[in-house]
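So that we are looking at the same thing, I have put the structure below in structure tokens.
In this view, the complex is presented without one of its protein chains, the others remaining in place.
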Amino acid sequence: MKRVADSWGMLLRFPDMCLGVLDNAFDRCRIRPLKDAPIAAFLLLPALVVLGAFGLLPLGYSAYMSLFGGKWGMGDFVGLGNYAEAIGSRAFWGSFLVTAYYAAGTIPLTMAFSFTIAYLLFHVARGRSFFRTVYFLPYVTSAVAAAMVWRGIFNPQFGIVNALLTRWGIEPLDWLLEPRSILALITGREALVSVGPSLALCGVMLFEIWHGSGFMIVIFLAGLSAIPRELEEAARIDGAGPFQVVRKVTLPLLSPTIFFLAIVSVIKSFQAFNSVFALTGDGHGPLDTTQNVTVYIYSQFYEFHRWGYGTAVAALLCLAIMTLTVVQWRFVGRKVHYE
Amino acid sequence: MRHAARAVLTLTLVMGAVGCGGRSQTSDASGTPASGARPAFTPVDETAAVFWDRQTTETAELLRTLVDDYNAGRPQDLLPVKLEHVGGYTDIFRKVSASIQARALPAMAVGYQSMTSEYVQAGAVVALDAFVQDPAVGFAPEDLGDFFPVVLETNRYSDFDNAMYSFPFCKSALMMFFNKKVLADAGIEAPPVTWEEFFAQCRQVKEKTGKHAYAVSVDCSTIDGFVYSMGGDVIDGQTTLFDQIASVRVFELFEALAKEELAYQISPGTYDDETALAHNEIAFMFRSSSARTSIQMLMEGDDDRWGMTRIPQADPANPRTVLYGPNICVFNTTPEQQRAAWAFIKYFTSAETGVKWALGTGYLPIRKSAAKDPQMQAFWDEWAYNRAAFDCLEFAKSEPTVAGWQEVRLLVEKAQTEVLTGIKSARQAVLDLKHKADAVLAQQ
Partner (left out) sequence: MRRVLPYVLLGVGTLVVTFPFVWMITTAFKTQTEATMSTLNLWPSVWQWRNFAETFRAAPFARYFFNSFLVAFTVTAAVIVTSLMAGYAFARLEFPGSRILFGLVLATMMIPFEVTLIPNFVLIRRLDWYNAYPALIVPWCANAFSIFLMRQAFLSLPSDYFDAAKVDGCGHLRFLARIAAPLVKPMVVTVGLFAFLGSYNSLLWPLVVTSEEAMRVVQVGLTVFSGAEGVRLHLLMCASAIVILPTVALYFAAQRYFLEGSIGAGIKG
């Protein structure tokens, strides 16, 4: 009996021993200028193999394809011609503007909403798991099924939104079918029709705030749970009000999480596709007012088969995201508080 | 993060170099389409002729039965056919696109002309003329004459020597659907025959019932059909005819319908118009004749409440409508696969199978002899409107197959939206459309 227990114990310790042996081996091959390189190589290998093959390889391939004209990427070598065409194209800049509106409209609101909810969820005592599941529901649903429901809600004739508006004596709206900008609708001036995001785009943004907040709430919750409670307690004992505690203690300690979310949500919103596509039926929306850069790329790829041009636009998008990331890293990253 | 930029740049150069090596083997494939020297694509399945399709629910079941029947009775030297559901048209298109790049294709796939014409440019589909005319496996002249000319005509590609790169699969015509109850409530006995009557009835519906008369699904094919029925055409060679009187009248019709709030627009990609018709919310909608089954389901069998008939005309003595629906194309794989695909297409478009398919799905039989089929006649006798779409085959007209038409379609739909939302006047929208569409076609 004892022997069984012994061998069981051996078995349990076995992985640990292996790790120890590996650690020692890596320690031995530690060469000064390389620092931790051998062990880093070991730790990074699996991720880099996958990302290299299915992330970087296609990235390079696309960059290469962007230098060719014609359809199917089979045309002549045009150098940077596709890039020049994109920069001279009004449709391209229009789609860029849509992307910018979308990012500016969704990120801050989703973040504020998600933080509030996550903070409340973290601090209520009862029904915590119920509420937490409820607020995560939108995110677990696939965008396609959820968009189906939302199209029904926004339906100008039979949707609940217009029904409520009518009940409150407000003129019903065309929602996802309305190409006019919200500025024009609010001021009632036709001259502003194409200034600012269209109502259709705002509808898509509302959907995205609803759908994307579940994602942020989870990350905020994980971040909040990593903050030592004592610090908040201490601040409270020092006489700080709830808002002051949040501002002076919680938010600074949460800054790595916020920083992460800021970077990731910029990238995500610049690549938004599924929700736009599912909600408008074709991505373009009324008079192309929901056509963001990704939809534009998609349409060049799969509607017009101009692969070279499409990948050139994708490269420009990539460049824009990278610039934004660098800027955030430089100016925001510096303020992030790590332990 | 500055490093990221530098890293990507380095990587791009490396990949570029790698890509150059890889590209040389495919670059010989970029010659003119249909040149015989091009290497064929490998089949996705060596042991069967795979057919990529998009049918769902009952129609998918029927198609599966037909494929099984075919496989059971096929000559043993031919590969069996294997049906694979590949999602919607866009999914099929993406999958074929990726497969062309990977140089492995199924034996055949369903698709619209615009899709096929893109495959042709990649050298991925074979022209079927040789099969059609082949004395052993083709159609005898009188057999070929049994097809309505227009269904064959839609499969000829004017950009590629007028060759037949696909064969009819699910054909339907643009029809007018009407709700009898709403019309009766407005005091209207019969659906309109001319466009003037149509507009007058729309007004009457609004006036008497307060309802919108027509739910508009923004769609280029519908516009094409309307233009045809106004006695016009949309294209002449490489120039569009959107500034001509027929097209102007179509857009002015939409302008007037929107201005007087007789019509509203539905979300693209939805079937809200079918729903509204079934719930007595509108009087008219315009859809493909194959929408019949789905409306029948929504009406819950109440066939006295609705009907379908040909669309209104400028000249009822000389009617026109648009013919559409997907076709099958055969890919440029091995001769064995191509033979098997063609044998199946021939079986599928035979008079007998054609009737089964039409009766089970609501698509149109594509042969004239179907009119003499007792089962078909029994079906037509069941309900007064069952024959209406078939009668349109005599005068239905196909849509353009020129390169760049896909882009023009989007422009047309944009123009229609501009008019419906009142952002542009019909005249202005039509002029802008003509200008942009011609520029697109000139670029090709």
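Just so it is clear, A and B label the chains in written order, and each chain counts residues from 1 on its own.
Here is the rule we use: a contact is a pair of C-beta atoms (placed from the backbone, for glycine too) under 8 Å apart; a residue touches a chain by one contact, two chains touch by 3 or more.
Everything quoted here is computed from the prediction, not taken from an experiment.
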Using the contact definition given at the top, list the shown chains touched by the missing chain.
A, B
Can you tell me which of A:Ser95, A:Asn155 or A:Ser275 touches the chain that was removed from the display?
A:Asn155
Among B:Asp159, B:Glu274, B:Asp373 or B:Glu418, which one is in touch with the chain left out?
B:Glu274
What residues on chain A make contact with the chain left out of this view?
15-16, 19-20, 22-24, 26-27, 33-37, 39-41, 43-44, 46-48, 50-51, 53-59, 61-62, 116-117, 120-124, 126-129, 131-146, 148-150, 152-153, 155, 158-160, 163, 210, 215, 218-219, 221-222, 224-229, 242, 256-257, 259-260, 263-264, 267, 271, 273, 294, 297-298, 301-302, 307, 310-311, 314, 317-318, 321-322, 325, 338-339
In the whole complex, what residues of chain B lie against the chain that is missing from view?
1, 3-8, 11, 44, 50, 52, 54-57, 59-60, 84-89, 91, 94-95, 97-99, 101-104, 170, 270-272, 274-275, 278-279, 288, 290-291, 293-294, 297-300, 362
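Heads up, the rule we're going with is that only the chains that are shown with their structure count from here on.
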Between chain A and chain B, what is the gap in Å from one C-alpha centre to the other?
37
Could you pull out which chain A residues touch chain B in their complex?
56-57, 59-61, 63-65, 71-72, 74-75, 151, 155-158, 174, 176-180, 193, 280-282, 284, 286-288, 302-305, 318, 322, 325-326, 329-330
Touching residues on chain B, where the partner in the complex is chain A:
1-2, 4-5, 8, 11-12, 14-16, 18-20, 26, 29-30, 90, 93-94, 97, 100-101, 118, 121-122, 212, 264-265, 267-270, 272, 276, 281, 406-407, 410, 414, 417-418, 421, 423
